[in-house]
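Got a structure here, written out as C-alpha cells. Questions coming.
Up next, subunit A:
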Amino acid sequence: MTAPQSAPAQLAIVAHDLTRRFGNFTAVDHITFDVKAGEVFGFLGANGAGKTTAIKMLTGLLAPTEGDAKVAGLDLKTETEQIRRRIGYMSQRFSLYEDLTVLENIALYGGIYGLTNKQISERSSAMLDTLGLRNELVSQLPLGWKQKLAFSVALLHEPAIVFLDEPTGGVDPITRRQFWEMIYAAATRGTTCFVTTHYMDEAEYCDRISIMVDGRIAALGSPVELKQQWGAPSIDDLFVRLARPS
Partner candidate 1 sequence: MISTLAAFMTKEVRHILRDRQTLTILLLMPLVQVVLFGYALRSDVRDVRLVIVDPSPDYASLALRDRFEAANRFRIVGVAPTMKAVEPLFKQGRADLAVSIDPEFAPRLESREPAHILIAVDASDPNTGSTMQAYARAVIMSYEQEIEAQKKQPLQITPQVRMRFNPTLESVNLFIPGLIALVLTLVSALMTAISLSREKERGTLEILLVSPLRPWQIIVGKVLPYLGLAFANVLTALLAAWLIFHVAFRGSVTLLLVESIIYSMVSLGLGVLVASLTNTQRVAMLVALLVTMLPSTLLSGMVFPLASMPRILQLLSNIVPAHWFIVIARGIMLKGVGLEHLWRETLVLIGMTLVFMAAAVKSFKARVA
Partner candidate 2 sequence: MRILRVLLRKEYLQIFRDKLLLRQMILAPFIQLIVLSSAATFEVKTARLYLVDRDQSTMSRGLADKLTASRRFKVVGAAASMTPANEALLARRAEMILNIPPDFERDLVRTRSASVQMIFNAEDGALAGVTSSYAQQIIAQYAQDLRASQSPSISASPAIQLRTRGWYNQDLDYKHYMVPGILVQLLTLVGTMMTAMNIVREREIGTLDQLNVTPVPRSAFIAAKLVPFLSIALVEFIIGLIIARWLFGVPMIGSLTLLFFCTIIYLVVALGLGLWVSTIVHTQQQAMFVSFFLLLIYLLMSGLFTPVRSMPQWAQWMAELNPVKHFIVIIRSILLKGATFTDILRPLGILVLSGTIVLTLAVRQYSKRAA
C-alpha cells in the first residue's frame, strides 16, 4: 500500500471535461488534460482562476459537477478511497496541527497511512535531519519551515502522486529555491508532482505546464514548446497575453 508503483498506465492523471459550478458561477469549465507519471506538472493561473477548485476535485475533496478523471489509474468518482491511499496533499493554507509537535504530526499521518512504527521512526529522524528541525510545537516554527514540513509530511507515505497547492506562497526566495529542489528530488524518485502556483517564473522548473484563465485551460504543453508556439519571451509574458480580456 505504501510503495510507489510506477502506475500501470503511463498517465498519472487523466482529466476529461472536468467541470465545477457553484450556483450560477462556473469555477472550472470543462478542463481536459493529462499528467505523465513521474513528471513535474505546473498548474498555473491567476488567483481565482479555478486552480484550487480543480485540485480539490482531483484529490476527492470536492465533487465534480460534470466530467470525469482518473487519478493513479483509478476512477475519481467510484474508487475515491483507493485513490486516497496513493496520493499526498499539501493545501494552500497550512494544515498541519499547530498544537502538536513535529514528531506527533508525523506519527499521526504515518499511522493513518499504515506505516509501521519502525518506518515512522526512521522517516521521522530522516525528516528532522533533512529539514534541520528540532522536535518542537509546530506553532513555534517560522513560515518557511512549516511549509517544508507540510510538504515532507505529504510525501511521508511515498505516494505515487503528490498535489501541492501554492506551496511557495509567502516564503522568501531562498526557501522557494529549496522547495523546488525538494520537488525535483521527489520527482527523481518517481513521484508525480502536480503543483499549482501563480508565480509564472516557477513554470520554467516544470516538465509541462497548463495555464488556466477564467476556469478554462488556455495553454498546455512544455514551457519551451509554449514559448515557441506563442512567440513569447517568457511564460510570464505568455500569461499576460492570455489573461488579457479579449
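The rule is simple: a residue touches a chain if its C-beta (ideal position, glycine included) is under 8 Å from a C-beta of that chain, and two chains touch if they have at least 3 such contacts; residues count from 1.
A quick word on the picks: all candidates are chains of the complex that A comes from, given by their letters.
All of these numbers come straight from a predicted model, not from anything done at the bench.
Of the numbered chains 1 or 2, all belong to the complex, but just one touches subunit A: 2. Interface residues of subunit A facing candidate 2 in the complex, by the touch rule stated above, are 56, 59-63, 80-81, 84-85, 87, 89, 91, 93-97, 99-100, 104, 107-109, 111-114.
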